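What you see is the complex with one protein chain gone and the rest in place.
Each chain carries a letter (A, B and C) given by its place in the written order, and its residues are counted from 1.
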């Protein structure tokens, strides 16, 4: 099975505590925005992260990268476009991000975050649970059609 | 038994990410400094917080207050003076804090944080564990002598 | 003029990064929720904080207190009720907060944050700017009527 695709737009207004003396968003906060974006993207699919944890599965971050093209500032309304892809066996999922100001085309910050699935009890990496895979497969079939 | 007393000085250099567009330390970060200060104060007594958690006891924050007199700035070296007191039955401990720049007398920020002891398994407030009480009683006896 | 009153409800879903190994919201994050709540409360009055800064006025925090009655957990939807009061001369404003889970009556966390107004150029405390006072006076008249 090839890569799946989910697109989701998350909106965030920049908070005072997120800006630094350069009057721009301090670089680490984009990772906070991205956490919210992927949580809500999964929820929109009927896959709340909490239900994974309740089932004994956690999703630690494996790797990430961020590229800063232009700064965001206090009170800006940002739109974070999130595209989720998964490998055929779905042992990992990657969220790719693009950040823009609302109603603007310029890309400010891009990045990706890759997570894996860990069975807490055995402390071992596993494939995504069946419920998760079913949703992604349905999504992918719909995209092919 | 009356109140115990422990005094401890923690030193912290202000980090860039802790400052805001007013070029001063954003107010929440003092609580981070205070967490480190009380952790190290307890460790100096031979009471690492980790050993409490390993024994099934957690210490959630019950209440806190902060008073801001004068701002700290980027790269300032702060000294946080911590005084711990405990009620006679030691169901709660309170850490009182004073923040100054190193080698200066002016107090920048004061505050207190009060924590209680919770038995994780029963999810109920308890007295401090015996190991903890023993250390405090010895400390108090030494102060009276 | 007696105290003004503004009531505002801010909704926040608890994020993973805001929870600690006790699986509850780490205590400092309530101050982040409260910052957003007062920013949006002021915006709802037509008083975006950004317009103050653009006019050369900043509002540092003077003091704050938090009281923790019961913990919030990951993915909880919190409602933060904010009530703003101001002294007659409006040199300071205080925001009082109550935090509940959505559709529940139990209060989890209460607190207040008091801020003052500083003229950046002269680095001195001042009364709230006229635009700000006008809005509050209109609000207060409406409440008395």
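What we mean here is this: a residue touches a chain if its C-beta (ideal position, glycine included) is under 8 Å from a C-beta of that chain, and two chains touch if they have at least 3 such contacts.
Note that the coordinates shown come from a computational prediction; the quantities given were computed from them, not determined experimentally.
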item: Touch criterion as defined above, residue of A:5, A:61 or A:126 at the omitted chain; value: A:61
item: Identified contact with the non-displayed chain, of A:11, A:28, A:89 or A:131; value: A:28
item: Those residues of subunit B which, in the complete complex, touch the missing chain; value: 15-17, 32, 35-36, 39, 48-50, 53, 74-75
item: Residues of subunit C in contact with the chain not shown; value: 16-17, 19-21, 23, 26, 28, 74
item: Residues belonging to subunit A that touch the chain removed from view; value: 21-22, 24, 27-28, 31-32, 53, 58, 60-68, 71
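In this section, only the chains that are shown with their structure count from here on.
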item: Distance-to-centre winner among chains (Cα means, whole assembly as reference); value: C
item: Chain at maximum distance from subunit B, centres defined as averaged CA atoms; value: A
item: Superposing rotation of subunit A relative to subunit C, computed on C-alpha atoms, to nearest 5°; value: 180
item: Cα-centroid distance, subunit A relative to subunit B, in whole angstrom; value: 36
item: Residue list for subunit B, restricted to those that touch at least two other chains; value: 21, 28
